[in-house]
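Of the protein chains in this complex, one is absent; all others appear in place.
Labels run A, B and C following the written order; every chain starts at residue 1.
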Amino acid sequence: MSSASTTSVFMPPAVTEVAKNVDTLYGFLLIASLISCILVIGGLIYFAMKYRRQGDNDKVPYISHNTALEFLWSFIPFVIFMVAFVWGWVVYYQLRTFPVDSMEVMVNAQKWNWVFTYKNGRKSPALLTVPVNQNVKLIMTSKDVLHSFFIPAFRNKQDVVPGRYTAVWFNAEKLGSYQVFCAEYCGDNHAGMLAKIDVVTRAEFDQWLSTEPYKGLAPAQIGQKIYSTSCIACHGLAPGEKKTGPTFAGIFGKTEELEGGGTVTVDENYIRESMMLPNAKIVKGFQGVMPTQSGQLDDEEVAGVIEYLKTLK
Amino acid sequence: MSSGSEHHVIPLKVYFNVLGALLVLTVITVAAARVDFGQMNTIIALGIASIKAFLVLSYFMHLKYDDKTFWVIFGTAIFGLLVLYFFSELDIMTRVLEINVL
Amino acid sequence: MASAPGVNYLNEKSGIWSWLTTLDHKRIGILYMIAVMTFFFIGGVFAMLIRYELFRSGSQIMDGPMYNRAMTFHGAIMVFMVIIPGIPAFLGNFIMPMMIGAKDVAFPRVNLMSWYCLLIGAAVAFVSLIYHGADTGWTFYTPYSISTQNGTIWMVVGAFIIGFSSILTGLNFIVTIHKLRAPGMSFWRMPLFVWALYSTALLQVLATPVLAITLLLLTMERLFGVGIFDPTLGGDPVLFQHFFWFYSHPAVYIMILPAMGVVSELIATFSQKTIFGYKAIALSSVGIAAVSFFVWGHHMFVSGQSEIAGIVFSFITMLVGVPTAIKTFNWTATLYKGSIRFDSPLLFALGFLFLFTIGGVTGIILATVGVDVHFHDTYFVVAHFHYVMVGGTLMSIMGGIYYWWPKMFGRMVDERPARISFVLIFVGFNVTFFPQFILGAMGMPRRYFDYLPEYESLNKISSVGAWTIGAGFLVGLAALIHAWKYGKISGPNPWNSKTLEWQTPSPPPHENFTTQPVVTAGPYEYR
Partner (left out) sequence: MSTVSHTGHAPGEHHHAHHFDSTAHEYDAAKFGIWTFLATEILMFGGLFVGYVIFHSKFPEMFHAGSTFLDWKLGALNTIVLLVSSLTMALSIYYARDNQKGKTLFNLYVTLACGGIFMCVKYIEYTHKFHMGLLPGHLFNPHGDHAEAAIEAAKHFSNLGMYFSFYFTMTGLHGSHVLAGMGLITWCIIRTHRGEFSDKYWTPLECVGLFWHLVDLIWIYLFPLLYLIG
């Protein structure tokens, strides 16, 4: 069968041990498929060419069936299918059996970003940093709708379901930066719900984990950071720009018309409310689809966002 | 292809007896629900309901005298439901990470 | 009782009203043809928009919300309005009663009603466009479909109504096949197309009601927040997927089984040879239908379904491959030592075999649970199901149309444009969807309106292919319209076929047969 490190089957480079097993199994399936296709399609083309009509009086044999042949071509595929099934089971078992010594990271999904929370409270939106050769277990849940955590390089994927926890684990063997997709349809910006996994050395990781993410940043800079990971999908900065949510240009202090009548002046409290209870007041012309930020952002970050919005003229 | 079968006529008495049985069973099921049999409650209630259903099917809907194919049709539908139930429950019962928020 | 010569179902009555109130299965078949073709072109236009948007990385003509609506409409139209009614309600309606020597289907009024259900359902689904359109994908997964505030509910109700159209057709066919066969037409003398339709009808009748209740619950969920699928009330969104796929997996066999039936007819007729393994093909249709009820969980391997359930479903899915393999090999064996005539219907049948085999084996790859974890919801799945649905079902519909067109209108389709159309569709199809297997392996997720630049070149190839398919269908349509008016008169049996529908004039009279046929032999007695 094909060799373990098959990048030739168009898969991205395999970065975990399990990924290599997936590739081997995939290689087997490809070859089995190829042979069956050649048999069926080849046979078809050959017969079609060889027995094309000579004239209206062609004599054709009357072959109603052939039990031995029919048994063969049911039984051989059956055996192949069973091999595929059992092998698939084994690989699946590896993908879904969680090593006990894993480093656990919480993953919160919401429209349309990922937030990773480490055991020490360090939060990181859209970027998961992990040490190389370390078992990592991600415990995931969603705030709103279904999402799916998909890392092609690890050949692993798991839906993230609101109201409960699901998990994936991996052990990355190569340093590098790997793409994460959201693979379960989740609305307008499903295609933009991306993240990266940075696999770094143990030392780099320890250092990263202990740094304060906002160290030395002014509140407005903190806010900008959050904006560019969590809000940018729905809120633009150009005046009049209409994404899923209203633009932030000149937002602070302006008077906003609300859905169902009434107006409100945008001040600190209103912004805070918009973030924590987004459906309390809905801006005219929009729908109440903004996910709540409560539990996602702490007080320092909320204050940062408010400061940042003030700077947008 | 018509079967031209004789269509059986069920005597009136049978109909009235069946209604009697159904009413008695209704009383029994209500009475049984007053008593607490623990786990058995559901099974008893559904058991009695199934007896009633069987009576309705056999006599009122005269399956007893009709083409047996109709039992097959009916049974297939019930079987389909059992399949839906069995596999959904199989999934729900064997989820390990499940932590309900409620 | 017999009609006068020259009077047929087309000209016995005239006026639009006589069509809209007709109870003749042949006329209803034609009504279905018009509806389905119209929907197909609408769905196809959405496909073209999708491919235009995906031509380059970045947003071209559509933003996310727009794209998602186009994608949803494309999927929902193609599935619910095109290929589910496509073969049974259109070709089946027209041909099946004649194949078994009946004068009509068992319940002609129900038959007409189911056509109206399709139209009303479609109309309701399109109403959603007024309310911001539907953007859930054709799968309506909760809780997204509960929370998105727009026309989703119309689309859901539309699909609900169309479901009844499908149920009624299935019910009608089951009774027709059981009760209206001509004297001598035993089950083992039925053409394979009838067997396929029978299996399909079983699926339509047994699976669709569950879709109905699922969609009804979803509507309740949106209107009253009943919470059965809503996690905030202790409901279970994954249960929705169980309910949905309990219908929708059997539904994919509703799409393919009749297509296989058509192919069986085409292969036998055009090699002028008895079908190889008649009983095996007939029974494998029923077998596929039966097993298809136990495999739906293969769409949910990574949904949060339990691992044990996933493995069980993977196992049963593998079993579906066996009866399908039997069919594929039997068709190939039928060609052996035949007298094969390369008319356009056969080209489409061979196209079916070619493409469906590729679609089928990639289905097995997806059914292998360890591998599906990577492939789920990537373009690999998109490629798989287009290979089976377009490469399989659509090819076979086209083949069936070219084959039975002379029966329907008494005129031949011109071979040249038909062949050009086939070549364009066949080549274009592979150019469109083969790269998508590779895209999927590389990890490109589906339902993305925008993608990373590294996927661009393959997407470009794919889009070019899509336009080629579009051109192919345009040529085909032109050929059909031309044949309808100006085609060469065909005579009753231009292909020298043995099945009953060819033993009556083309177009057939209102009563189908001038004298009640009596069957004395099997359907493929070519000697």
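Criterion: contacts are C-beta pairs under 8 Å (C-beta built on N, C-alpha and C of every residue); 3 or more make two chains touch, one makes a residue touch a chain.
Note that the structure is predicted; figures quoted are calculated from it, not measured.
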Since one chain is left out of the picture, which of the remaining chains does it touch in the full complex? B, C
Check the options C:76, C:122 or C:180 and report the residue that touches the missing chain. C:180
List every residue of subunit C that touches the chain not included in the displayed model. 1, 102-108, 110, 167, 171-172, 174-175, 178-180, 183, 205-206, 208-210, 212-214, 216-217, 220-221, 224-228, 230, 233-236, 239, 243, 511, 516, 518
Which parts of subunit B are in contact with the chain that was left out? 1-5, 7, 9-10, 12, 15-16, 18-19, 22-23, 26, 29-30, 33, 41-42, 45-46, 48-49, 52-53, 56-57, 59-61, 66-67, 69-70, 73-74, 76-78, 80-81, 84-85, 88-89, 92, 102
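Everything below uses one rule, namely that only the chains that are shown with their structure count from here on.
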If you average the Cα atoms of subunit A and of subunit B to get two centres, how far apart are those centres in Å? 46
Distance between subunit B and subunit C based on Cα centroids, please, to the nearest Å. 36
Starting from the mean Cα coordinates of subunit A and subunit C, work out the distance between those two points in Å. 31
Subunit A residues counted as touching two or more neighbouring chains: 163-164, 166
So which stretches of subunit B touch two or more other chains? 100-101
In the complex, go through subunit C and note every residue touching subunit A. 63-65, 68, 135-137, 141, 143-144, 147-150, 231-232, 234, 237-238, 271-274, 276-280, 302-304, 307, 310-311, 314-315, 318-319, 321-323, 325-326, 328-330, 332-333, 335-342, 350, 353-354, 357-358, 361-362, 364-365, 367-374, 376-378, 438, 441-443, 445, 447-452, 526-527
Mind pulling up the subunit C residues that touch subunit B in the complex? 178-181, 183, 206-207, 210, 231, 234, 236, 238-239, 242-243, 246, 293-294, 296-297, 300, 304-309, 312-313
Contact residues on subunit B for subunit C in the complex? 1-2, 76-77, 80, 83-84, 87-88, 90-96, 100-102
